[in-house]
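The complex appears here without one of its protein chains, the remainder shown in place.
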Amino acid sequence: MAVDTATLLVSCPDQQGLVAKIANFIYANGGNIIHADHHTDLEAGLFLSRIEWQLQGFNLPRHLINEAFGELAQRHFVTASPLQAKWKLHFSDTVPKVAIWVSKQDHCLYDLLWRIKSKELKAEVGLIISNHPDLDPIAQQFNIEYHHLPITKENKKEQELKQLELLKNAEIDLVILAKYMQVLSSDFIKEFPAVINIHHSFLPAFIGAKPYHQAYSRGVKIIGATAHYVTQDLDAGPIIEQDVVRISHRDTVQDLIRKGKDLEKIVLARGVRLHLQNRVLVYGNRTVVFG
Amino acid sequence: MAVDTATLLVSCPDQQGLVAKIANFIYANGGNIIHADHHTDLEAGLFLSRIEWQLQGFNLPRHLINEAFGELAQRHFVTASPLQAKWKLHFSDTVPKVAIWVSKQDHCLYDLLWRIKSKELKAEVGLIISNHPDLDPIAQQFNIEYHHLPITKENKKEQELKQLELLKNAEIDLVILAKYMQVLSSDFIKEFPAVINIHHSFLPAFIGAKPYHQAYSRGVKIIGATAHYVTQDLDAGPIIEQDVVRISHRDTVQDLIRKGKDLEKIVLARGVRLHLQNRVLVYGNRTVVFG
Amino acid sequence: MAVDTATLLVSCPDQQGLVAKIANFIYANGGNIIHADHHTDLEAGLFLSRIEWQLQGFNLPRHLINEAFGELAQRHFVTASPLQAKWKLHFSDTVPKVAIWVSKQDHCLYDLLWRIKSKELKAEVGLIISNHPDLDPIAQQFNIEYHHLPITKENKKEQELKQLELLKNAEIDLVILAKYMQVLSSDFIKEFPAVINIHHSFLPAFIGAKPYHQAYSRGVKIIGATAHYVTQDLDAGPIIEQDVVRISHRDTVQDLIRKGKDLEKIVLARGVRLHLQNRVLVYGNRTVVFG
Partner (left out) sequence: MAVDTATLLVSCPDQQGLVAKIANFIYANGGNIIHADHHTDLEAGLFLSRIEWQLQGFNLPRHLINEAFGELAQRHFVTASPLQAKWKLHFSDTVPKVAIWVSKQDHCLYDLLWRIKSKELKAEVGLIISNHPDLDPIAQQFNIEYHHLPITKENKKEQELKQLELLKNAEIDLVILAKYMQVLSSDFIKEFPAVINIHHSFLPAFIGAKPYHQAYSRGVKIIGATAHYVTQDLDAGPIIEQDVVRISHRDTVQDLIRKGKDLEKIVLARGVRLHLQNRVLVYGNRTVVFG
């Protein structure tokens, strides 16, 4: 069933004929569309689309697709609207490189490494970064570089420069904060915006520290987890995926933490998968997830 | 936000250029696509699509769209494959007429009548048919025709003829079996195939009679309900929607029935809504639901 | 299956032998316990329990049970701890009287009236109170008193006095805010604390006005509803029940409101049912729900 495909994510001001023009572009080059999902946000006046076509028979060389689509956009899309056309290309047979950042908790790390090892997630782990040495043995188990970079108020700036250099040298495409428990500076995010974080609450509920303790004392009956892109505004980035689980009065804070771990693993893995498959389109502070 | 739209549901053998051809057809006639979802079942070699465009500015008269699309399909779609192109047009400003069939239980009837009255479901209730007189008062409450047609082994054939005539005279588009608890003959289904049923189990589990009793004695931890199109094969029709709810050892059969009623109401209402919005495409014994 | 039972809800400082003493008390009077759930909050040092026993064969007259249990508590429970013993008795064959308060939306009202009419909820509706005349016809449909009491900043105090008098005269046990959309004064709550509200968000997310609009603009992937007791602190009362439903980028604010209505109906009905069955024990700002 696995056929190699190209995926185009595009958002631009809505106007008549966009679907036709994009479809013609692909058809004219011998591509066969196998999935396409076009959505218009009528309030925002925005056209949002994901198109996936078989590479087999597609006669436009890969390195030219982007440029060719750029011309198409030039000719047809860009309007008087303040919004400009944005697009992103992805080929199913390329394997993105990710960096997994952790602190002391290992559940998300183990989970991601298993999913990548078993090819459930199509990615390569370039390196693991942590502010603690604790999870080095797991990195060794899976034979992956582990960089221990302790963070203090004083050294944060220089450590972030080291982190950016590591990402650059390893040609990392995506940073996954798998319970990293540290805030990234806005300078870092400007430099490297492709960062997914798992937040251990059903955002926007229980923003900030110790969400499970907050949930317990508030006496909620359901807890959740949220995978989101990291922005300069802590815990406020665009949400990719969320899920929840029921709790009861019998659950202590420790039980909430335990149940939350299963949520965190699954929600983070889903969010990463959606991103790796070029299914997430960010606009404003919202996402369109082409599931 | 409510704009009048046309919706085209189409399935046909997959081939290159289908998206382009359909999109061009709409664009050429001045239509603006606001939602489109194209899916290819690679195993079945089938192209399945739902396209919704604004009627405002669309310069092809409604009564000609179907024919024009037929020509398009003639020219482009029909291939050597055994599968033929099938399509269905729907206009958001038309109000389909439904018949609700009930037995003695009133929960789904009340629920549907409230949803229609409150415009949540865009439909008109032409008539209510029942094999029992019990729910006539509700029909009166909402000022709707109520036809009491008792069914026995002996009179089933003639009663079905009466039912078909009632549907014909009232120009019913869809029959909703809201806990009708009677099997329709294959002759009836051939004559009037647009029938949605709510089955009080998570099909295919607990097919047949007394599913809640079956679920109880099997000791399951979750029960469900299923909205499906009725086919000649009882409880085996294409599934439109399903949902579930947790149960525990504290729940008696009566509790299962009570909890099941909330499921039945919601699952049936969702299934009906999806059908009324032209979001359900049946192929083989499966459905594509363009949610 | 329906046997008449007495239910005792009790909370008191934890100490050895409480289960034995309560069970002995019931056994000594010829009662047969059919359900009992004892929970200890070790952090709070609190014993929390719900015991249900068959009335048949129980030889202590009803009007004496409360007093007799009081003596038992006197003798055994009350300790040096700041917490005192609290308990609540309920007989399954008594039918509590409720008042339903509404504004303009009818979905929760319809739902509650159907559940009570169909005996799913064991209660009698004494009266309906609204700050708008809109839902009077529904009250008439079900033949229930409807009191239209418009609220303004100026008349709020006197209107609340009228409301309290109506509750008193009708001997109302519980007020259900079924989308009443008005804040009750702390004076009112002090006077009549048995009030359940349905909040149209997954508290504590989206506290305050227009939660569905807030949820939409935050771009969450799941929305919820919360049934809680009303306290003087708006939207912060003890939570009885919550539930959620998935949403996507295709859902407009109107879709969120529509999907939310089904949640609100079910979550409010569950919360009311749990309260009517004497299953909810409040301590601090949390609840123990003996499901």
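For reference, chains read A, B and C in written order, and residue numbers begin at 1 within each chain.
By our rule, a contact is a pair of C-beta atoms (placed from the backbone, for glycine too) under 8 Å apart; a residue touches a chain by one contact, two chains touch by 3 or more.
All values reported here derive from a predicted model rather than from experimental measurement.
Among the residues C:D37, C:E120 or C:D255, only C:D37 touches the chain that is left out of the figure.
In the complete assembly, the contact with the undisplayed chain comes from C:N24, out of C:N24, C:N155 or C:N169. The set of chain C residues touching the chain not shown comprises 1, 3, 14-20, 23-24, 26-27, 30-40, 42-43, 57, 246. Although one chain is not displayed, chain A still touches it through residues 1, 35, 106-107, 110, 114, 118, 120, 141, 248, 250, 252, 254, 258, 261-262, 266, 291.
Contact between chain B and the absent chain runs through residues 39, 41, 43, 48, 202-206, 217-222, 224, 238-239, 241-244, 248-250, 252, 285-289, 291.
Note that in this section only the chains that are shown with their structure count from here on.
Each chain's centre was taken as the mean of its CA atoms, and the one lying most distant from chain C is A. Relative orientation of chain A with respect to chain B corresponds to a rotation of 180°, obtained by superposing CA atoms and rounded to a multiple of 5. A straight line joining the Cα centres of chain A and chain B is 36 Å long.
Centroids of chain A and chain C (each the mean of its C-alpha atoms) stand 42 Å apart. In chain C, the residues that reach two or more other chains under the touch definition are 248, 250, 252, 291.
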